[in-house]
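The other protein chains are all here in position, but one chain of the complex has been omitted.
For subunit A:
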Amino acid sequence: MGTVTLGENMEIKEELIKKSCSMAMKAHKSPERQYLSKKIKSSSSEVVFSFAGSWSANDWFAGNSFGETTVDLQLFPSLKYIGLGVTATANEVFLKRFKSVLGNPQFKIEVRKAVADRRQVVFTGHSSGGAIAILATVWFLEEYNKQSSPLCLTFGSPLVGDRIINLALRRENWSRYFVNFVMRYDIVPRISLCPLSSIEQQLQQVLDYFDQNAQQPPHEAPAFYEIVVKNASSVANYAACKIMGSTNPLLETVSSFIELSPYRPLGTYVFCTGNGKLVVISNPDAVLQVLFYSSQLSTQEEEAKVTVAQTSLRDHLNYGNYLQEHLKMPIVTCLYHPHPEALSLSSNVANVDRGKVDMALNDLGLSERARLCLRAAEALEKQKLRNQATIDGKQEDIDKCLGKLEAYKIKCVHKVGYYDAFKSSDEKADFHANVERLELAGIWDEIIEMLKRYELPDEFEGRKVWIDLGTRYRRIVEPLDIANYYRHLKNEDTGPYLGKGRPSRYKCTQKWREHAEQLPNEVPGSCFWAEVEELCIKTGCQGTKENILHLKTKVDKWIQDGELGNDVLLENSTFMKLQKQHFLTNLSQDLAF
C-alpha cells in the first residue's frame, strides 16, 4: 500500500487520501445528513467523518464585510493568543454550521466510539465542508487531546479563521494534523480574501455552477476571478511588505483606508500543480503568498483570462480525478525542508536538488517576485527563532534578580513583611529592591511587546520553562508593584489596581499558567495585597467585614499553593492590622506564625 510523504514525520496512506476525497465529495449528495462516517475496510485503523458543503451564499458569509466573529472559548478554549487575551476569529456561518453538527448527539457518540476502539479519527470535507472538518478537528483536539491524534484532510476548503487560530494550533503542536489540498487555480480557498460586498453579485451564480456541475462555467467567471485575485493581491502584498520589514509609513496609512481580510491559512498546504506534482508548504505566510501568486496569468490576453477564470471554477470540482490519477506515483516537493539554503529566484539553476523545487514552483506559476516573498516568509520564521534565543538568554538575568528579591523577602520577615517594608521604603534595601523590580519590569515588558508584534515563534507561549518563570516572577514581584501603586496613590488617578492599574506583564504570565494547567480565570494570590488595600480604603463601609472574612478563607489556600508567603500573617502587616480594626483576629491565628 503506497504512502505519500508530506515532509518530515508526515506520511499519509495514499488510500486514505483517495477514500477521504471520495467521501468528501459524496457528502455533498446527501446534504440533509450533516455528516457521513465510514470505517476504512482494508486497513482497520481509521474512521472517516466527512461533511457536506453548502451551495447557498448565505452559508458562506454573514454579517460584516468578511463575516468573521470571535470563536466560542467554551467550545474552543485553546483558540486564543493566551497572554494578551486575544480571542481568535472565525467565519461565523461555518461556526454555526459546525455547532449544528455538534448538536447532533449521534455525531458525538460515533466519535467517542471510534476513540474507544482506538481507531484514528479522520475528518474530511470538500469546499465549505472542509471548513467544517477543520472546526471538527479542533473540537476533537480540545476534547480528546491526550487520547488520540486525529487527521484533517480538506479539499478546496475556504479559509476558516484569522492568524490567531493558526498561531494557537502551532502553539499546541496541533498544526501537523491539518492537511489542505488545493488545486493550483481553485478559486474557493481565495474567496475569503475578499469582502462580501465585492463579490455579492457573482457568488451565488458561482455556487450554483458548483452545485449543478454544469458543462459551461457561468459568464460571470472572468469578473469573479478578477475581483478575487485583486483582493488576494492586496492582502498578499500588504503581508509581503510586513514580512519584508517595510518601514515606510505610507503602508500603515494606506492600510487604514481599506478593509483587508483577516483570514489566514492554517496547517499544511498541499498545492496540486495541475501536471501531477504536489508542493507541500506549511509556513502560513508562504501559503498566503502562493495563494495569490499561483493564480496569476502568464499573459495579459483577454482569452487567457477567460480560460483561467473557467479553470479556477472547474478546478474546484476536480480533486477526485486529479488525486486518483496522480497519487500513484506522486512527485512531492516540500518547500524549505530539505533545503536549508535560500530558495533560488530564477528557474535555470544547475543544482539537481534545487532544480526539483524550482520545477515545482514553475509549475505553480511562481514568478521571481513570488519567490522573493517565499524567501521573506522563511527569513521571518528564522528571525523569530533568533528573537526567542535572545529572550531565552535573559532567563539568567531574571533568575538573578528574582533571587535577590527572594532574599529581600526573607530578610523582611523579621519586621513587617516585604510588602509593608517596600511600601514605606525607609531603607536602602527597599531602594535596591525597587531597582530590581524595575529591571525585571523592563525585561518582561519587552517580552510582552514582542508578543504583541508577533515577533516570537508561535510556540513561545506553550513553553513550560517560561510559564514557570513567569509564575515565579508574578508571585514574588507583583506585591511590590501593588505596594508601589498604593504608595504613590495611583489608585486615585487610575482607580483600583485590579481595574486598570495591573500591568499586562502580570496578566499575561497569569494567563499562561491558567491555560497550561487548565485553571479557571480568577484573581490570583499575587493580587492579594491589592484586595487588602481596597478593603483598607473601605474600612467602616458596609460589608467590609464579610469581605475580609472571605479574603481570609482564600489566603489559606493561596499559602498552601505557594501563591502567597505566610509573611502576610505577620503581626504588624497591613492585613493583620486591617483585621484588628475589624476585631477579626483570634489568638490561634496569631500563633500560627
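Just so we're on the same page, a contact is a pair of C-beta atoms (placed from the backbone, for glycine too) under 8 Å apart; a residue touches a chain by one contact, two chains touch by 3 or more; residues count from 1.
Note that in this section contacts and distances are computed from a predicted model.
Asks: Among "Adaptor related protein complex 1 subunit mu 2", "NADH-ubiquinone oxidoreductase chain 4L", "Lipase-like PAD4" or "Interferon alpha/beta receptor 2", go ahead and choose the protein name stored in UniProt for the chain not displayed.
Replies: Missing chain, UniProt protein name: "Lipase-like PAD4".
Asks: Out of A:Cys241, A:Leu323, A:Val357 or A:Ile476, which touches the unshown chain?
Replies: Counting the whole complex, the residue in contact with the absent chain is A:Cys241.
Asks: Among A:Ala62, A:Leu297 or A:Val413, exactly one should touch the missing chain; which is it?
Replies: Answer from the full complex: A:Leu297 touches the omitted chain.
Asks: Given the contact definition stated above, which residue among A:Leu73, A:Ile109, A:Ala214 or A:Ile258 touches the chain not shown here?
Replies: Candidates A:Leu73, A:Ile109, A:Ala214 or A:Ile258; residue touching the omitted chain: A:Ile258.
Asks: What residues on subunit A make contact with the chain left out of this view?
Replies: For subunit A, the residues touching the absent chain are 226, 229-230, 233-234, 237-238, 240-241, 244-254, 256-258, 293, 296-300, 305, 342, 344-346, 365, 367-369, 372-373, 375-376, 379, 425, 431, 434-435, 438-439, 441-443, 445-446, 449-450, 453, 455, 487-490, 492-493, 495.
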